[in-house]
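Left out: one protein chain. Kept in place: all the others.
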Amino acid sequence: MSKTALLIGRFQPFHNGHMEMIRKVMAECDHIVIGIGSAQYSHIEKDPFTAGERYFMIAEALRSEGYTGFYIVPIEDLNRYSVWVSQVESMCPPFQVVYSNNPYTRRLFLEAGYEVRNSPLYNRAEYSGTEVRNRIREGKEWEHLVPDAVAKVIREVDGVNRITEIGESDEYRW
Amino acid sequence: MSKTALLIGRFQPFHNGHMEMIRKVMAECDHIVIGIGSAQYSHIEKDPFTAGERYFMIAEALRSEGYTGFYIVPIEDLNRYSVWVSQVESMCPPFQVVYSNNPYTRRLFLEAGYEVRNSPLYNRAEYSGTEVRNRIREGKEWEHLVPDAVAKVIREVDGVNRITEIGESDEYRW
Amino acid sequence: MSKTALLIGRFQPFHNGHMEMIRKVMAECDHIVIGIGSAQYSHIEKDPFTAGERYFMIAEALRSEGYTGFYIVPIEDLNRYSVWVSQVESMCPPFQVVYSNNPYTRRLFLEAGYEVRNSPLYNRAEYSGTEVRNRIREGKEWEHLVPDAVAKVIREVDGVNRITEIGESDEYRW
Amino acid sequence: MSKTALLIGRFQPFHNGHMEMIRKVMAECDHIVIGIGSAQYSHIEKDPFTAGERYFMIAEALRSEGYTGFYIVPIEDLNRYSVWVSQVESMCPPFQVVYSNNPYTRRLFLEAGYEVRNSPLYNRAEYSGTEVRNRIREGKEWEHLVPDAVAKVIREVDGVNRITEIGESDEYRW
Amino acid sequence: MSKTALLIGRFQPFHNGHMEMIRKVMAECDHIVIGIGSAQYSHIEKDPFTAGERYFMIAEALRSEGYTGFYIVPIEDLNRYSVWVSQVESMCPPFQVVYSNNPYTRRLFLEAGYEVRNSPLYNRAEYSGTEVRNRIREGKEWEHLVPDAVAKVIREVDGVNRITEIGESDEYRW
Partner (left out) sequence: MSKTALLIGRFQPFHNGHMEMIRKVMAECDHIVIGIGSAQYSHIEKDPFTAGERYFMIAEALRSEGYTGFYIVPIEDLNRYSVWVSQVESMCPPFQVVYSNNPYTRRLFLEAGYEVRNSPLYNRAEYSGTEVRNRIREGKEWEHLVPDAVAKVIREVDGVNRITEIGESDEYRW
């Protein structure tokens, strides 16, 4: 019987480490549901891109590698963690295995009876969303850290200017 | 330059009329964003299926016909219509054309400056979500009205029993 | 091992039929969680009393009959039915059996794996919240339909005037 | 000591009857807080205009008559009526008297200890928001029913087309 | 005339200090409403237990001491503090006195006209929710700090493992 994995991330932005992780999950499972977490956030330092922009990045990157057996689903954060697993289940195609290294996610899906596996490893020193955003803000090289399709989307949505401008401040919106 | 269409529906369930409409849109545009409207509703007579179940139906049906250039996005209803276009934009990959025959959707996207086209026609007498749900509830033939992949999903999620049971009542939940 | 039942109602107001139903459940189970549904509503024709007023009615009525093994929990309606069982579970002490005659409640708790039983019967022709509210509005006898403790609470919160006044209109709040 | 009145309406749109009512309240009180109710709604048949458009209509109409002692405040509907008075109090400058003929509003403010007066009368057969919207939709004369300043705002926001288009349908947004 | 006190806490978990405080309040008042604050939170380091689990702990602890004149009410945090007193009033049986040492709670209930008293003292060095959670996480003795009934509930809901696992991380949920 075919097996579908769930993998949730913020993907701010989607980078080569994520790509590597998905490749490994796809080697273990038949299909993958990629949940875009914190879907409601955008235009802030830690979360510059909208859910739609992140959806576009991931879809383009996966298709450019020839993948088709994936489902991308934006998932909003709830502060009510006790119903979060139900919320995820109701928004996603059916899945059987959850990949996560995060204690909260692991605990919540374990209590709900799911099989929870450790996320496949990748080089976290080199690949991280924080690193990509910092490099963009500081005007350094960043495009080699993300799939070509992602770099293209970031440029199309004027992402470099967005990150640079909102990164100048950690104050209130007014 | 490539063109992406937006098409929003409730898809309760996805049926042959929807499939026909998507075929026609795909003939006019390069890509299509399929918004699953009223994403938060399920388990009620008019909206029996969760967003995740509808996502699964649509993806399976489109893939079984060989389509790949589509993006499926669950979109929750907001009562604050004035921000609804912004909400849709933030959850979806970029789109340029909106297909709709509904006056509200048309007006809101027109005021926001979008090109709005009439949805391609299909045989609405034969194909409608209401008709499919009624037939399931009454124990009549219904599988010929939906793609094979959809019928399979409905059976897998025990959809026939769900529709039959919740259809027996239009009262409060208690 | 002891068994705890869940019973959800709107209790607008709590009446002798509810009391009878609880007596029967308490004969079958060790403890009962009484969920006050639609907890956020009040001051409207169908839902005149606040959750706190309903809590007070039920607690006083049960205590005046000598019951102690009960837990009263206000539960707000969610429009997102797919997470409603999780929401109820997170707000209530643990329960194992759900009593309900309502198709929606039955279906949702069945899909979540609970044992669901039919609510014990009582004389619904005589006892109903609608009937009590109508009688209050029309100035007829109503106190014999509710436990004494409930009649006392309704008088204390000026419930007769509230029901009479808001019942004169079914228009908007302005 | 000066007295401030609260008057809440939907003002879809603001018409001559509202203007007359405000003139009478201003003769009895020193200042008036005009609450724009159902502030979150717009672009639907019963509520075509946004809170901002309604704010603009009222401010222009009152200023064109030379009034200055008024405060206009958009107020969103809450389904939780028990906290609605607190919500209104927190959004408005201090007021002492509430004008309303609506049973719900009257009851809620009375329970909170306010002096509640009947709204001053005006010719409701001639002046009503429903009548203005119907006339616009049917292409009849409507401008004589509203202050000149309001007619100007409705034309500026393309209100005639908005009402006409969304009025063609009472179906779902899709 | 009988007097009912309101006492609000997070009770993460309910411990001997809370028990002592309630004993003192019960000596001064006839009844007590125990509000479970931050009711929507659970499964995070500072708030590991659901409202339902906390309800169960408190009810079991009070009953094991023979108390009956209490009402336990889960109360969700609102960010809109100006309506919070109204929210609490609408969810709870009527109360006349508020016990609190917290400046915010004191101020809000004072502005609403309530009698506000200082919470009875207990040994805060020894008894605190933070201390209990830390000891559980570190594998130290903790059961002597809580009523027996509470220790039993924590073990039943697998609370030790939950606190230990989610305590290992202060990062995002993914």
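In this document, chain identifiers A, B, C, D and E correspond to the written order of the chains, with residue numbering beginning at 1 in each.
The rule is simple: a residue touches a chain if its C-beta (ideal position, glycine included) is under 8 Å from a C-beta of that chain, and two chains touch if they have at least 3 such contacts.
Remember, it's a predicted structure, so these values are computed and weren't measured experimentally.
Taking the full assembly into account, the omitted chain touches A, B, D, E. Summary of contacts with the chain left out: across B:Ala5, B:Val85 or B:Val98, the touching residue is B:Val85.
Hidden from this view is one chain, which touches chain A at 40-44, 50, 158, 162, 165-169, 171-174. Against the chain not shown here, chain D presents residues 39, 42, 50-53, 55-56, 59, 63, 68, 71-74, 89-94, 156-157. Mapped onto chain E, the footprint of the missing chain covers residues 8-10, 37, 77, 79-82, 100, 102-108, 111.
Definition applied: only the chains that are shown with their structure count from here on.
Distance from chain C peaks, on a Cα-centroid basis, for A.
Taking each chain's centre as the mean of its C-alpha atoms, chain A lies 37 Å from chain E.
Inter-chain centre distance (chain A to chain D, centres taken as mean C-alpha positions): 45 Å. In chain B, the residues that touch at least two other chains are 42, 50. All chain pairs that touch, listed by label, are A-B, A-C, A-E, B-C, B-D, C-D, C-E, D-E.
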